[in-house]
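All protein chains of the complex are present and in place, except for one that has been dropped.
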Amino acid sequence: MSELVQVQDLRISYETARGIVYALDGVDLTVYSSQILGIVGESGSGKSTLGMAIGRLLPSNSLRTSGDLFVNGKSIFDIGDEQIRLLRQTSLGFVFQNPMSTLDPTMRVGRQIRLVLNGPASDDSIYELLRRVGLPDVKRVARSYPHQLSGGMAQRVVVAMAISRQPSLLIADEPTASLDASVREQILRLLLSVREETGVAIILLSHELGLVAKYCDTIAVMYGGRLIEAGSNVSVFGRPGHPYTKALLEAAPGSERPGDWLEAIPGVPPVLQSSAHGCVFEPRCKFAQETCRTVRPALRPIENRLVACHRAEEVLRAEPSTAATHGRIA
Amino acid sequence: MRRRLTSAVCRFVSFARNDRLSGAAALVLVSLLLLSLVGPYLPLGDPEGIGAGPRLAPPSFEFPLGTDELGRSYLPRAIQGISATFLLATTAVMVTAIIGGITGMLAAYKGGIFDGIIVRIADIFFAFPIILTGLLVTAILGPGTLSVLAVIASATLPMFIRLVRSVTLAIAKRGFVTAAEVAGASTTRVLFVHLLPNIMGATIIQLTYAISIGMLIEGVLSFLGIGVQPPQASLGSLLRQGVLYLTVAPWMVFSSGFLLTLAILSINLLGDGLRDAIDPLRTRALQ
Partner (left out) sequence: MQIIQYVIGRFFVALATMFGVSIVIFAAVRMVPGGFEQVVLGPLATPESRAVIIAKFALDRSIIEQYGHWLVAAVHGDFGISMVTQTSVTQELIRRAPATIQLALMSLVMALSVGLPLGVISGLTNGRPWQRSLGRLLGALGASIPDFVLGSLFLFVFTVWSLGPTIGGYVPFFEDPWTNLRAMVLPAVTLAVFGIALILRTARDAVKSVMIEGYIAFAVACGERPSRIVRYHVLRNAAIPIITVTATYLGYLLGGAIIVEVLFSVPGVGLYTYNGLMNRDYAIVQASVLVAAAVFIAINMVADTIYTLLDPRISAQQRAS
């Protein structure tokens, strides 16, 4: 397993009309080839910013205040516009949330694929690509405009375009959030089969714990612009080491047991106007103590995972029964 | 009342700070309006006093904008002109905004045949070229302010109907309107309590543009000699006079042309600013 993406202490903020908002507040992460990494977090946790940063696709009001991000060993912030374009073209593939707005409404699907393929492409190669993402009647699909396709079909077309140049990493940002429940699993299974076929690594950014737990081998949990827990699926979701992960799992639908009280996480996720000194989750945390308010917890390895919590040991010991929970949501 | 005024001023200050160009435009506009309101009471001379000075005299201390061909001081005439132009455009546009707004809301809300008929009528009026229609209206009503009002109304009415109708259509689909209907609210209540506050923003923006169009129409018609008739002055009729003496007394055209352009420009800038404040566009760098 070679290192595909390395994120080092990355801080990114946005200049908005209401002042500066911190989206990423010192994130460290490594993505290996052929991995399926699920990044979990609420909206505003910074997961989309992280995903877009890998392709340097951040809006013009964004600002990198520290850190670096390497793809294939090269910093994407050091290279020129033409090189980053070539990197996107050859090594990265993106799948966005809403396929209907991802496809150009004024252009036939076949022509859009041809444009992305960037070079002379035969009709047959376009049909072959559409067949690979499991679309029936490929000639008709290629002749269609996006509005003539269903959401699921359109997302398959987007996947086809994303994998058309054999990328080594596929970044899927909430790829199923705008689709019907019945289609969601199909799209994720498609991504999985693409990985088996080509060995492409996948980063799945999602707020749906169930889907991430079911399809990803590695999990990273983000909160308030920070990575708070990362490790294998079994260790992170099996026995969470961070109070936030634990609370998420307890609040997830499907984890309830008869007689349980619903434990919603009290408070709201933060909008970061400044970099917090202590732990970002501290105001909502049941385990919080004095140090949590003043000292930022470093990401440290405990029991097969990395956790950014001063009291990770206590959290791990707190209630071993969450393993049963994991069995149910997966 | 006082508190509302203060909060309005605060909101304006924050709007003007975000968008200085529009803030400046709003200030210019307010000064022009004030000038046209208090102008007649300022000791500037009689706008219709023939022979107050020499004819076609260049600007001087006594006549800051010079005099016209009958020896009238041009400054009070120009102020009378702004006030007439403002008054005509605003009156006509206010009336069409109310009529067009209610018609547009009703058309969108009622739908069906009523909507179809209103849309067709708006399309028909929209197809008339403004100035040519102005000539036709003048043929019927005769030259004068009535024709100007009628032409401004017929030009701006379809704009309001179309705009308000499309905005209402977009809003009527939202949940709160359905909720009000289910709760048994009457049509009038739905229109004025639930829909009206939501279409105000777009209507106010359209109002600013419509007033600038109204001022333009007044200018064109009076410039052609079929609008405001002498001895009354409007910016358009002043320009018409000025063009006759363009080479001997260019200050007449320059000053009235400048005032008209300034007024229309500041209204348009204010409209742009309001539109940006209500519906901002974010841009992504292409790289």
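By letter and in written order, the chains are A and B; residue numbering begins at 1 in each of them.
Convention: a contact is a pair of C-beta atoms (placed from the backbone, for glycine too) under 8 Å apart; a residue touches a chain by one contact, two chains touch by 3 or more.
Predicted model, so just to flag it, every value in this text is computed and none were measured.
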Residue in contact with the excluded chain [from B:28, B:131 or B:277]: B:131
Selected from A:75, A:101, A:150 or A:166 as touching the chain missing from the view: A:101
Sole residue of B:97, B:220, B:233 or B:274 that reaches the chain not shown, by the stated touch rule: B:220
Those residues of chain A which, in the complete complex, touch the missing chain: 55, 57, 60, 85-90, 92-94, 96, 98, 101-107, 115-116, 118, 145, 147-148, 158, 161-162, 165
Interface with the unshown chain - residue positions in chain B: 20-21, 120-121, 123-125, 127-133, 135-140, 142, 212, 216, 219-220, 223-224, 226, 236, 239, 242-243, 246-247, 250, 253, 257, 260-261, 264-265, 267-269, 272, 281-287
